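One chain of protein is taken out of this complex; the other chains stay put.
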Amino acid sequence: MKLDKQTQSDLFDYLLRLGDDRLILGHRVSEWCGHGPILEEDIALSNIALDLIGQSINFLSLAGKVEGQGRTEDDLAYHRDALDFKNLMLVEQPNGDFGFTMVRQFLFDAYSLLLMEALQASELKELAAIAGKALKEVRYHLRHSSQWVLRLGDGTEESHRRVQNALDDLWMYTREMFESDEVEQRLVQKGIAVDSTSLKSGWESMVFQILKQATLEIPGEQGYYSSGSRQGIHTEHLGYILADMQFLPRAYPDAKW
Amino acid sequence: MEDKKRLEEFEARIQRGEKIEPKDWMPERYRKQLIRMISQHAHSEVVGMLPEGNWITRAPSLRRKLVLLAKVQDEAGHGLYLYSAAETLGVDRQELIEQLLEGKAKYSNIFNYPTLTWADIGVIGWLVDGAAIVNQTMLAKSSYGPYSRAMIRICKEENFHKRQGYEIVATMAKGTPEQKKMVQDAVNRWWWPSLMMFGPHDTDSPNSGELLRWKVKTKTNDELRQRFVNLTVPQAHAVGLTIPDPDLKYNPETGNWEFGEIDWDEFWRVIKGDGPCNRERMRARRKAHEEGAWVREAAAAYAAKHGMKSRVA
Partner (left out) sequence: MNHKTKAENEATDTQWPLWEVFVQEKQGAPHEHAGSVHAPDAEIALQNARDVYARRGRLLSIWVVPSAAITATTPSDDGPFFDPGNDKIYRHPQFYKVPRGVKMF
């Protein structure tokens, strides 16, 4: 990989975004293990968490190689603090009830599907390959989460109320998925990255269709939208995730596990 | 046909090593014993997800995290296979789960102990899964077809559980002084409960005779326990760990590692509900079940509303 200094630094940052989204969401989903609404769903949620963490390993490991300082995926996962995490705020939100988790997953899966599809055309072969592999998994995740949004939205009065609430609570975290910045734009110019703004209309048509079918009301455009996680600004929840996740390697810096 | 004659035929089939299938005639006792045993086994897998699940978010590397998550997921899968095997005997999973949540059903005592450090994850994989594998390898030969088939599948899948556990133990045992302390402490806490997993002495095991005669089990509790100790002691020594039993000694004549007496008071106390985590584990299971009720109901309502091909039942 021969990259100029600017591209190297941009790409490192971009790969952290991709890796951190999946690491943090995988962490959240893994919290369900043993606590799902039915045994079959425990197994499904574990599969999704395994896929997400697996994807994050691929992106973070490539990030480490691009950076060229010898940092591994574990170094990046366990030895960065909140300001250096670049994941979307959406994925760090606490699980809530099963409906909340499914809505969060659905909103992310639809975005992830479009992004992985587009990244397959990246000029950076390693990145295109990782995206291609992830895409197969994401297709299944989206099938799972959208089927659940349909059932819960159009199930009972209680389930409808719960997922409508979840949707209203999470909506403010959706817009930053489609925000671009200089880092991304420079990589778009080089044919490496995908312009996030280009994903919005595809996402909306996919998401709106399922939400309508699920008899859910799409939240209005007027409300507050969070922004800034790609620059390291997060909600209060990320710190606790990191405290939990990073505890052992931080407490015993010399130990191998 | 007379029941007596049927029973004779049934026992003759078992003697010939034939498998009994769900629709075959079987004595009511056999059916009841199997439902009891298989559902206890299923409950154990499901409750067993809790102590290990406790460390998924804190696994010290991404690889360890994936492995632990996959292992706990397997336990859910194995619970599912076992509930299915029990369902072939004419009970509903719903009913079995209610028995567990109402505190009427037993599950393995071992999961009523807490996981306090990461070393516990290694030691559980090594000792607890090790003990389970010794037991399950025997159950794979069980006379009841669906139970035996579930066990064969489970044994195949659990092969990696013990290895990953021992790998964690071995890594920590040659690690920093803190890690060594952690892993020895975990062995000290889990050793005796692991031996208890094989159940009471044969002489105190009310069901053993019948289960052996009907080949639901093919080895006694004490035989299996001895086999486990013989396999495990050298593994502990190989990585420099001490087994917390002053009476442990090798008998060159029998080839057995002879061990001290289990604290049977503790065993019976924990079985009856008075262990460190009994109440907590049940609370967690009940919470998951109750909080999942609206989800299960919504999906059923959706299926009914949309006339999906589910209402055949």
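Some observations on this one:
The letters A and B name the chains in turn, as written, and every chain counts its residues from 1.
Definition applied: a residue touches a chain if its C-beta (ideal position, glycine included) is under 8 Å from a C-beta of that chain, and two chains touch if they have at least 3 such contacts.
Remember, predicted model here, so these are calculated numbers, not experimental data.
Remark: the omitted chain is touched by one listed residue; of B:E8, B:E95 or B:D204 this is B:E95. Where chain A meets the chain that is not shown, the touching residues are 38-40, 43-44, 47, 140, 143-144, 147, 151.
Looking at chain B, the residues touching the absent chain are 21, 23-25, 31, 70, 73-74, 77, 80-81, 84, 87, 90-95, 97, 150, 153, 157, 293, 296-297, 299-300, 302-303, 306, 308-310, 312-313.
We take it that only the chains that are shown with their structure count from here on.
Averaged C-alpha coordinates give centres for chain A and chain B that are 36 Å from one another. The touching residues of chain A, when paired with chain B in their complex, are 23, 27, 30-31, 33-43, 46-47, 49-50, 53-54, 56-57, 73-74, 77-78, 97-99, 150-152, 154-156, 158-159, 162, 241, 244-245, 247-249, 252, 254-257. In the complex of the two chains, the chain B residues touching chain A come out as 46, 49-50, 53, 56-66, 69-70, 72-73, 76-77, 79-80, 83, 118, 168, 171-172, 175-176, 178-179, 284, 287-288, 291-299, 301-302, 305-306.
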